[in-house]
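Removed: one protein chain of the complex. Kept in place: all other protein chains.
Chain nomenclature is as follows: A, B and C, assigned in order of appearance, with residue numbering initiated at 1 for each chain independently.
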Amino acid sequence: MTEASPAKWHRAHVTWFFEEFVLRRDPAYVVYDESYRYLFNSYYEAVGERHPRPDRGLVTRPGVDDITHYRNYVDGAMEEALQRGTLDDEALDLIELGCNHEQQHQELLLMDIKHLFSTIPLTPGPLYVDRDPDPSRTPPPFGWRSVSGGVVEIGAAGTGFSYDNEGPRHRVFLEDFEIADRAVTNADWLEFIADDGYRRPELWLSDGWAHIRQTGRHAPGYWHFDDDGWTTFTLSGRRRLVLDEPVLHVSFYEADAFARWAGARLPTEFEWETAALAVDDRRAMLLDPERCHPGPAGGAMIGDVWEWTSSAYLPYPGFVPANGAVGEYNGKFMSDQHVLRGASAITPAGHERVTYRNFFPAPSRWVFAGLRLAR
Amino acid sequence: MTEASPAKWHRAHVTWFFEEFVLRRDPAYVVYDESYRYLFNSYYEAVGERHPRPDRGLVTRPGVDDITHYRNYVDGAMEEALQRGTLDDEALDLIELGCNHEQQHQELLLMDIKHLFSTIPLTPGPLYVDRDPDPSRTPPPFGWRSVSGGVVEIGAAGTGFSYDNEGPRHRVFLEDFEIADRAVTNADWLEFIADDGYRRPELWLSDGWAHIRQTGRHAPGYWHFDDDGWTTFTLSGRRRLVLDEPVLHVSFYEADAFARWAGARLPTEFEWETAALAVDDRRAMLLDPERCHPGPAGGAMIGDVWEWTSSAYLPYPGFVPANGAVGEYNGKFMSDQHVLRGASAITPAGHERVTYRNFFPAPSRWVFAGLRLAR
Amino acid sequence: MTEASPAKWHRAHVTWFFEEFVLRRDPAYVVYDESYRYLFNSYYEAVGERHPRPDRGLVTRPGVDDITHYRNYVDGAMEEALQRGTLDDEALDLIELGCNHEQQHQELLLMDIKHLFSTIPLTPGPLYVDRDPDPSRTPPPFGWRSVSGGVVEIGAAGTGFSYDNEGPRHRVFLEDFEIADRAVTNADWLEFIADDGYRRPELWLSDGWAHIRQTGRHAPGYWHFDDDGWTTFTLSGRRRLVLDEPVLHVSFYEADAFARWAGARLPTEFEWETAALAVDDRRAMLLDPERCHPGPAGGAMIGDVWEWTSSAYLPYPGFVPANGAVGEYNGKFMSDQHVLRGASAITPAGHERVTYRNFFPAPSRWVFAGLRLAR
Partner (left out) sequence: MTEASPAKWHRAHVTWFFEEFVLRRDPAYVVYDESYRYLFNSYYEAVGERHPRPDRGLVTRPGVDDITHYRNYVDGAMEEALQRGTLDDEALDLIELGCNHEQQHQELLLMDIKHLFSTIPLTPGPLYVDRDPDPSRTPPPFGWRSVSGGVVEIGAAGTGFSYDNEGPRHRVFLEDFEIADRAVTNADWLEFIADDGYRRPELWLSDGWAHIRQTGRHAPGYWHFDDDGWTTFTLSGRRRLVLDEPVLHVSFYEADAFARWAGARLPTEFEWETAALAVDDRRAMLLDPERCHPGPAGGAMIGDVWEWTSSAYLPYPGFVPANGAVGEYNGKFMSDQHVLRGASAITPAGHERVTYRNFFPAPSRWVFAGLRLAR
């Protein structure tokens, strides 16, 4: 999968971020290796030419040990710089951004490892986490929460860290709406499949129908049907489907078709944020290195699984990207992507926020992504 | 270009629409040729299998005369049905939709002819309209119109015909904004080119930058530079660039990059509609078969050139597609497309509306599409 | 199909050949239209830039009438030149080459028309020739003819016209061999299918197996199976399979797999030519405009169907292409193509020769191509 990167690349790239944007500000800093700038820049045009993404998997040198050495070198330089106490506010802001950037890549790394492990044709395959199976229970029916509309405020208020794409805080008019009190579960999805959800064009966006016809998709990512029924691949290997878990690894197209089938729709990101504020202090599963998998679908809106919204990923009114290369962090991806809200069971705790805007193209499935209904 | 269709296909398809959705409602109607249903269905899944779009250009049979015969047959049956006076309201609504559908295809047909003629390597090439060149004048600088925000009403009120995607009428919150009092002109675009607009990644969305690098695009569609300067291809053949005309045949990516270069942005479709209501009764150039080309950029917002907005093409709150196959008319395309507003110099008069939502994918350039700045 | 060209292109191209290589030799000749040189050059690099082959189908101008006018113009100029009697030997040779070139395109034109007609989803579809069905009889078993080897002479002796690739005449050592006394028939092919010929990888070349897996091919080109059994598409429309006709429209891969299944092999082109010399004065079906289809498989080796050989298309020892642009006629295609020998039921009479080397890439199927076994 060309979107995925090797583990060592992720490690080198988050290290490079600190070297490029923080350490290089000091003319006395001795760069570790100039060629790393080319190898480990992901997409910053302002920094210069980059190694092509699909070739990342082919770079056998520098090796794992070289990257560890690079990491130690940059860590040492960062510690020294912090201890000198001479870093200006801009540098400190960039360090905060670098830490958040690294948290993001922790999630990407787990997504990529899951995908890679799923492709290895060994039985048993490799385990990232060794743990017992979860019990599978029929989930109770979900209920609707009513939310009042009107002119609401959306976006980050600017207290504490947030990405540039979460602001400026601004007003949006919402009609009254209802939103489900839990995410869609695997049990719900089995009903969709049983009702020929993947075979009825009237349920699908035109692009989505073309996509599933071309790819032959007929179930969420990692699902597999055999004599004993449905299984799914997890970071603990292939497992029997757990009925009351939120469905994972569906594309935007699938989420949208499911909602139409259910006589409902996806919430807009503005509805989602407004609804989530009422349950803001509750968290579903965030990253637990001993688990790396959601728990049963419950009432909290942040955690377990990213939720596709119906919103296209667009700039908020008055959005201005940051100056310099880091201004490329978010803004330039604002076309033909779709917003996901919440967080997932592999999002590091502390990285999640009610105003957080995650985004991916419509067909993406290696994200820990599900959905919640609205109407 | 796989998006384009032959003229005879357009003619057969708009004819088929009346046969499929109006005439077939009468069990006594004798279908002209069952195989035409397969050949001339464009994208209605509910109607059955379709001939693949990229193969349209290869169908040498039925020929031009066959299609004329088909048209006459269906026209006769329609007249008869109308004269009998037994058509119910649903049928009459479908006829109104069919007429609007045909107007849409009149514009598509001219877009396709323009593209096709532009590829023919003869000198002189074929002319669709034979007319004298327009004078080229330096356009006056544009001004900004201020528009007050607040909660505004958007969408079709339901009096008179409109497409389903123009409703329901609903409320949107807008901040105060300013919008340019004319479209961006060819003269403006020459400044963008001269200022290396196509070579500065910081001006472009990531997808847009990848797109122009891959395609080598470095000027609007149909533009060509030779010893005597810039020319553009028109339905009257290749012509010297007219400075004060609205720029035509730019993609969403180009429109977005230009706006960023100009220190402005594209308006949202809600801002556009709100601003246009004030000048609603004024029209720029609509389809004049003796011209098929915009006039100089002026104050009216509807006509001359479709204007890219910053809005993704999404359903309005409460949107419900029509029942049956015609429900596929608009709704199922609501992903990864971008809204254009206004109308163009090849839009049939009477087809334009201030609430009209045109939509195309971001890279499209064979549309008569330009832009207007906002801030 | 990108290998096919429109009928009018073929007509213009064979006309262009005379203009380009004969008429332009006279400085007084007034070229009909300079842009035709770009449009109707097929592959002669030495002549200049060419219109891309896959776009040929899109050129609506010049139209059919324009091409007729062009043809008349060139015909007139040719007649005049011939009557003046001032053409030198090189010009006369080029005229002979031009006539043979035109005969080749007569066959290509019929191949292209057959393919095009086969794609038109009308019932009944268009007919090129309206004629009664042939009777279908079980063919008698074939026999083996023994041919003695030794050092044989291969290639055109240089008396009468031949293409450059048929010479120089040279010596080849052959072992004794046997060759079938008729081509493989449709009846034979049905046995191959019934014996799972398309499902047994051990019968196929590696490239051939990959090709049929990727394309899903499971029968010769134009064959179709329905409730009433197998049909094939002909220039007289879709017809019930005639058992004793030579199989048509098989690729090199299919021919090779069939031969392996039959415990035999394809002949080399040298074996084929040596064997054919004994029956040289007999002809199977050549082009009959009222038929355009083979008759029952018989004893003559030239006619009915081109026969794939096991030989790669390579230069004969001492081969030297002609001088100038016509030197590109044959030699530059001598890589990764396969030789077919004989002639087909759409080859114009007089164009066939026992030394004729036809050649196509291994997957090609729109050729009137079959096979004959050897061992």
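Convention: a residue touches a chain if its C-beta (ideal position, glycine included) is under 8 Å from a C-beta of that chain, and two chains touch if they have at least 3 such contacts.
Note that this is a predicted model, so its numbers are computed, not measured.
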| said: Checking the contacts here: which visible chains does the omitted one touch? | reply: A, C
| Of the residues C:I179, C:I302 or C:A362, which one touches the chain left out of the display? | C:A362
| task | Consider the whole complex, including the chain that is not shown, and state which of C:R171, C:H224, C:R240 or C:R282 touches that chain. | result | C:R171
| remark: Missing-chain contact, candidates A:L116, A:L190 or A:A322, resolves to A:L116
| note | Logged for subunit C, residues touching the omitted partner chain are 43, 45-46, 151, 170-173, 175, 201-202, 204-209, 252-253, 256, 310-312, 314-315, 317-318, 327-328, 332-336, 338, 362
| note | The missing chain sits against subunit A at residues 33-35, 38-39, 51, 55, 57-62, 116-117, 119-123, 125-126
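The rule we apply is simple: only the chains that are shown with their structure count from here on.
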| said: Can you tell me which chain is nearest the middle of the complex, judged by mean CA position? | reply: B
| said: Only C-alpha atoms count here: how many degrees separate subunit A from subunit B in terms of the superposing rotation, rounded to the nearest 5? | reply: 180
| note | subunit A to subunit C, mean C-alpha position gap in Å, rounds to 57
| field | Rounded Å distance between subunit A and subunit B, as computed from the means of their C-alpha atoms | value | 36
| note | Expressed in whole Å, how far the mean CA point of subunit B lies from that of subunit C is 46
| request: Going through subunit C residue by residue, note those that touch at least 2 other chains and give them in order. | output: none
